[in-house]
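Just one protein chain is left out here, and the rest sit where they should.
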Amino acid sequence: MESYIYRTDKLILDLTEWLTEATGSAFAAEVVKMSIAAAVLSAFVGLLAMILIYIERKVAGHMQQRVGPMRVGPHGILQTVADSIKLVAKEGLTPKNADAFIFNLAPLLVFASSFACLSFIPFSPGMTIVSFNVGLLFILGIASVGVLGILAGGWASNNKWSVLGAMRSGAQIISYELSATLALLAIVPFFGTLDFQEIVLSQQKGWWIWRAPGVGLLGFLIYTIASTAECNRTPFDIAEGESELTGGFHTEYSAMKFAMFFLAEFINIFIVSAISATVFFGGWMPFHIEGLDTLNRVFDLLPPIVWFFGKVACLVFVVMWFRWTFPRLRVDQLMHFEWKYLMPLSLINLALAAIAVSAGLYFFN
Amino acid sequence: MSNIPADTSIEPDFEDYYVNMGPQHPSTHGVLRLIVKLAGETVLGVTPHIGFVHRGIEKMAEALTAQQFFPLTSRLDYLSAHMNNWAWAMAIEKAAGIEVPERAEYIRIIMSELSRISSHQLWWGVFGMDLGAFTPFLYGFRDRERVNDIFEKTCGVRLTMNYICAGGVREDVDRDFEKDVREFTDYFEPMIDEYDRLLSGNIIIQERTKGVGVLDPETAKQYGCTGPTLRAGGVDYDVRKNRPYGLYPRMDFKTAVATEGDSWARYVVRLEEMRQSLKIIRQALDQIPAEGPVRAKTPMNIKIPDGHYLSRVEAARGEFALYLVGNGKILPQRVKLRSPGFSNLSALPETVKGWRIADLVTIMSTFDLVMPDIDR
Amino acid sequence: METLIFYTTAFFILAAAGYVVTTMNIFRAAIGLTGVLAGIAGLYLLMNAQFLSAVQITVYVGGIMVLIVFAILLMPEASMHLRRENPKWFRFIGGVSAALVFAVLAYSITAFIGAQDAAGTSLEPAAASIREIGLALLSPGGNGFVLPFEFVSVVLIAALIGATTIAKRTPNPETKEEQE
Partner (left out) sequence: MNIFVKTLRGLKGLLSGMGLTFGYFARPSKVITQQYPENRNTLKLPERSQARIDLIKNAETGRYNCIACGLCVKACPNNSIELTKFKDPETKKFRPEKFVYHFERCLVCGLCVEACKFDALRMTSEFETAAWSPDDLVEILNKDDPWAHDDKSDIGQQTAPDKNEQTASPARDTDRQEHTGAEEKTIQPKDRSPK
């Protein structure tokens, strides 16, 4: 039983086998498996958002010499639970002159695209909801659907500030998606696959952030910046820009519809951190140093899933750290930065990566 | 249509797009309503609408005795309450010929400079928040809290102090006052460097403020801007230096002046002003007589003799001038307040033209508007 | 089961497409079109063409649709419902031409399948790995597509430059901050 924590691929296989036996057909087993996965994922999403929001508040608090939420539950642990109950119980308003259909559809679009992305994330060996040979490409594609929801929401609110926020958001996400994709693609030649599990497996000898000479680090930096922008987080939160646009695209949203945007934002943070952890930091792969077997065995004691979430947590912290330190860029500066600096840099990075791969210039070959 | 901003020649073919910024908007810092004419993100024109918190304080002054008007002056620009009190006290003292004890004059200087610092601390935090960084806001408040504690110990109140009064100050300072203030100055000086680390050194802040919203000195003078807003353009005008009052001639300090006139210059000037204020406070603490009266004997209801009296002080936002007309009774005939915020706001439409919405927020923030000061 | 999924998806696509052409609101039409394109990506998935599906989503849903929506946002008329102004016979012609296109497509597909069946080749799709696709795209040989690939890139570059030139305005005082 214990070994299942370490060998989750075995767990999945055994589970499939058992289900096939129990239901009598491979197809039915697949259906049951998918239902379980969906249920687990839904619970996971809710839990994840609550935990992330709580952490965000605590991080913010301590960075500002405050303590953050303290009242509900010990150290305010239940604060986000209380807030969720409040959000669910609130009346969901639709502005009078809004396009009600699209207004209500928009948060769903945003949320669904984030949710769908989660199914490609490799949490642990074998533990991916959908295993695709083009998982990385797919996740990048689906992530860009979310912006449609933001645009639709901003437009349907029939509020000038919302439209401004939506336009900003659209322009921003389309632009920064390029850099984010290019930064990831620069690493793809090294492992030559787009399947997440295989990407993780290719890092047995070392994580790509240092195995790929320079390119990995540069790619990681570019990806961190671009993905922060894609999540609409400070310093790139011009779409919300509460001091300018009073909330941007979600100005008119309340209750559960607002919560969906909010949830999606936090899931997005998790997703980009998870991608970053998978591509650059070896995903669930424990930290290994060649030759130091004792140390490696100590590291192996931690189950892969702990490694994965540990890495993701560190990266999420960095994103939060950005938010509570930096001011916001202006919209034209944002575009300048992307098109004049980040994008050329990521193209150069891609070229360097191609050279490095064809010359076989990477460590632990 | 008077409420539509003047047409500019920027993009004549663009369809007019008006948005209301305020009266409820996070960065108008009060109930200010700006009608913004936009072309995309670019601001073509701004028309400020004020008067949402107009209380008719000038008119109220005509029905209140000199003593009774003090609490109301605190409520003009609540962030420089001491300075406003001082202006009224000075006008009354001029009118009634009251001599202020030396110790009281020093206390007034210390209190004024402390409230200048506290005002700029708040401004610094809000400036950071307007630009999207939330943390400076709390750091600014953290340090401002110390000033407020000092105020509370001596004046009993934290914001609208009503401490400076005709003939001096209402009562002598708290027994820990000198120690507290010295502690504060020692504490706060490194904190300004911390402000530098968090915001001033940040490239995003610099990119967003340098060259943004240049208010050239000529325009600024024409609109009657004062304070840091004016001095950022290179005009060396400070009431404390140019028309000294109180014991300011005894103080050795520099007027903080920059030359560029942009948002960054206004930012730098305010930070420098905090340093200069600390310097003034230290000098005043060194020079203050240890004992002595703090309040001249004044009648309870001061008769304001016939005549016109003008007093001006350098409030945190600029020159606060007060014009008093007396007719020999205890109630003033007429009081006119010249608040710095009003004039500074009037230069805003000129400054923001052609900049973006985000810059409008930056410029408004560096103008440091306080609505009760503007609406009176 | 796959058949069931196929018909559900196909029905969804058809319904969304119908919505696109019947709705009088251009923004809703755009959202409907998104549904169509996403549904087609789903069909690709059913056919085991994962790469194509990913590209469909990335390019069409994530790229082109966002651009369309963006363009709609820039139009002042976007919030208005369009009115039916076209004469009746417009619709008649539209219907006839749509029927014609459908007939041609249906005939050619059935003919194609018939030819395949006659030749005995299988229609069972094989999951092409991304490596194969990449190699095929960039190999110069008889099975390679490097010439069309490069040709397309040149055309795209030309289009990009052309678009930029058209979109470029004469410099105006608004662009103050670009003089730095």
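When the chains are written out, they are named A, B and C in that same order, and each has its own residue count from 1.
What we mean here is this: contacts are C-beta pairs under 8 Å (C-beta built on N, C-alpha and C of every residue); 3 or more make two chains touch, one makes a residue touch a chain.
Source: prediction; values computed, not measured.
Contacts of the undisplayed chain with the visible chains, over the whole complex, involve A, B. Of the listed positions A:Thr94, A:Asn158, A:Asn296 or A:Thr325, the one in contact with the omitted chain in the full complex is A:Thr325.
Residue B:Val157 is the one among B:Val31, B:Val53 or B:Val157 that touches the chain not shown.
Screening B:Gln24, B:Gln222 or B:Asn301 for touch with the missing chain picks out B:Asn301. From the set B:Glu58, B:Glu102, B:Asp172 or B:Glu350, the residue in touch with the chain omitted from the display is B:Asp172, counting the whole complex.
Where subunit B meets the missing chain, the touching residues are 62-65, 67-72, 74-75, 135, 142, 145, 149, 152-157, 160, 162, 168, 170-175, 177, 194, 197-199, 201-204, 206, 293-295, 297-301, 303, 329-331. Residues of subunit A that touch the chain left out of view are 59, 61-67, 70, 321-322, 324-326.
Here is the rule we use: only the chains that are shown with their structure count from here on.
Spacing of subunit A relative to subunit C, judged by their CA centroids, is 27 angstrom. Averaged C-alpha coordinates put the centre of subunit A at 46 Å from the centre of subunit B. Here the CA centre of subunit B is 60 Å from the CA centre of subunit C.
Counting partner chains per residue, subunit C shows two or more touched chains at residues 177. In subunit A, the positions touching at least two other chains are 332.
If you check the complex, the residues on subunit C that touch subunit A are 1, 25, 27-28, 31, 34, 38, 50-51, 53-55, 57-58, 61-63, 65-67, 69-70, 72-74, 78-79, 127, 129-131, 177.
On the subunit A side of its complex with subunit B, the touching residues are 60, 63-66, 160-161, 164, 168, 234-235, 237-238, 241-246, 324-333.
Contacts from subunit A toward subunit C in the complex involve residues 27, 99, 101-102, 105, 132-134, 137-138, 140-145, 147-148, 151-152, 154-156, 158, 163, 166-167, 170-171, 174, 177, 192-194, 332.
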